[in-house]
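All protein chains of the complex are present and in place, except for one that has been dropped.
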């Protein structure tokens, strides 16, 4: 394997690469960034209410899936372009970057019209065609760890992006598979901390997909903050019981507000704080 | 999850779906099918020598990768279209169907010009865009199980193909990840047998990628035959020590010849035999 | 770890260590040995009927648990010494060695009064006190692989027995844990074949506990035979629906008889056959 290991992503000194997500927001510069929104974009009312609530509670960026990678062909597959329009509109209104998942290289021209940050999901972490194309997209990429991927494979998937010319890469730990299926996945926080040691890219944690359990989202978010993660990717739904996708793991807006109030003291305990961005001040998404 | 389970792929009665692979060869009709060739197509000499040897030993179909999904961006990525041309030429000459991996939906127009059977690899088992596009390609699909995929997820990935209008689907068990990393993967033969019970599609076994170990390819091939698999996907290289990809698991031509001689008595012990096809008779790759 | 690897168990040349189990039966000498009986000894009628049936069908040795390691304290814990008496009586009558599980070193004086072969179960593979005591017991030991144990750890557990002075050790692969919980465990047949290459001890396969599924016991038994295992450990119950323990995986006597008829041709295909023993001839448990 001589010459085939990761080199561009490896840390050299203490500095984490700062990645600009849009609207003046950066991740990796020390401020803790919270990306929140619904798992799937369902309709105008759900999108508007949910993202308004998360922005009000202090979320720094907005997320929502328009193209959903569903295990079954008969499950809700997402709104497609109309969903992207709804999300982009809210991003402009709330002056926050929006993040959405791209499933295939062929969707990139459409995606870059609407989203600030391209999410590459767990199932696509080793979709090398998509990685190469996303590297040329001109957009920052949020690269989730595959649920069956080792830490080294995750490093090398990120290396594809940097080798392709895109330095704006953010990683996201979202749980791996293990023999214990009590929870949806096994959140590998120590793996996240290992990545922070080895790799110069910012690393977020997704406490929602990893646990699949609403009541564990806040404890795992605080644990991620204490362990040194650069931020979170959290699912919020105005009415989890009626969510078309993954309702069991979504926070309600009041629970999300509670999480946003619980984070600053934990961050402060380790000498950190929530990120601040110009745009966020303007709409009063304070803290 | 009501209404979202697999329905089209489920077995109804004892019959396995017969899938025609080309050149008169079918899998699922009772005859045991052996697909063999190099992991990666490297150059004209390597391709020609290897496939000539495997055809001579009785392989029913030829395999070889032109686009390789490599963990590292710095590893050999495959010959691309020139590789496909070499493989297709040998297929015509030896009158055997050729199988090669497609990495992305955008490659399909190119692939269908050269290959009889489209392989969708483990990393792409849940690349739903590719599954939907492959369903419309008019070619049979060999769908490998993801190394992090449950049996139900594999069933549902196949369901995407059938729901998209393609009934010509062959499955291939290639090992899953477990805590024991002594071997490359953990070959799940019981999972293969479970699939044969539940699913009406033919199931092959890949003893090469699963074990990653040359000396275990023959014992696992015989085990697969005894356990009821519909065939094998085996890697052979004229000179494993110099292979550009996965040489440690490749059989040499003499070892492959030994495997082809060892299979018939094991198949016979369970009332089966190697597949026979019109075309194969013509070139004398009998047994 | 210098100096701490396995040495006594490693293979040196082609020969497998022959282990005498009692009543003239040996395993590792080429003959394929089938150990069968109920998961748990429940009562005189169940024991007698089951072992009579398996002996009639040709089983070489009899198994049955008197002390059951149950996940819950409220599940049936086994008959204890009365169960051992029932099993020992049948062993004498049918002239076959009996195998039963020992849970703790303190049970050894009792166990050696009744059983020919001491089984050390998956949960106790690294119970080092038990391993050391069993090494001094004067009885052959059947050491099952832990469901969370790597192949190297299994080798080293066997090394404890050999280092303690007991050369009469038989290994048994019984499945490991993986993320896929469709079946009870993931049977690691390639791991068994790897052990046969590296280790000089005989290796059995347990198709019952590994799959937890009656219909998969026969295919996995044939696969084990084709892949080179030295024998099987199979659960049989006269009435699986009423079994106090693990009924879903037990064969009925007619299914077991079918398995015993299916094995010889598969063994013959790889140049082997079922074991024969003096004692077995005497009671006509032929084949």
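Read from first to last, the chains carry the letters A, B and C; within each, the first residue is number 1.
Going forward, contacts are C-beta pairs under 8 Å (C-beta built on N, C-alpha and C of every residue); 3 or more make two chains touch, one makes a residue touch a chain.
As the structure is a computational prediction, the values presented were derived from the model and not from experiment.
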Among A:216, A:255 or A:274, the residue in touch with the chain that has been omitted: A:216
Residue touching the undisplayed chain, where the options are C:22, C:97 or C:146: C:146
Per the touch definition above, residue among A:61, A:156 or A:187 touching the missing chain: A:187
Touch residues of chain B, complete complex, unshown partner: 148, 177-179, 181
Absent chain, residues of chain C that touch it: 1, 3-6, 69-75, 103-107, 123-124, 126-130, 146-149, 152-153, 156, 159-160, 163-164, 177, 179
Interface with the unshown chain - residue positions in chain A: 148, 150-152, 176-183, 186-191, 193-194, 197, 210-211, 213, 215-216, 219-220, 222-228, 262, 265-266, 268-270
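Everything below uses one rule, namely that only the chains that are shown with their structure count from here on.
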CA centroid of chain A to CA centroid of chain B, Å: 36
Intercentroid distance (Cα basis), chain C paired with chain A, Å: 49
Residue list for chain A, restricted to those that touch at least two other chains: 148, 177, 179
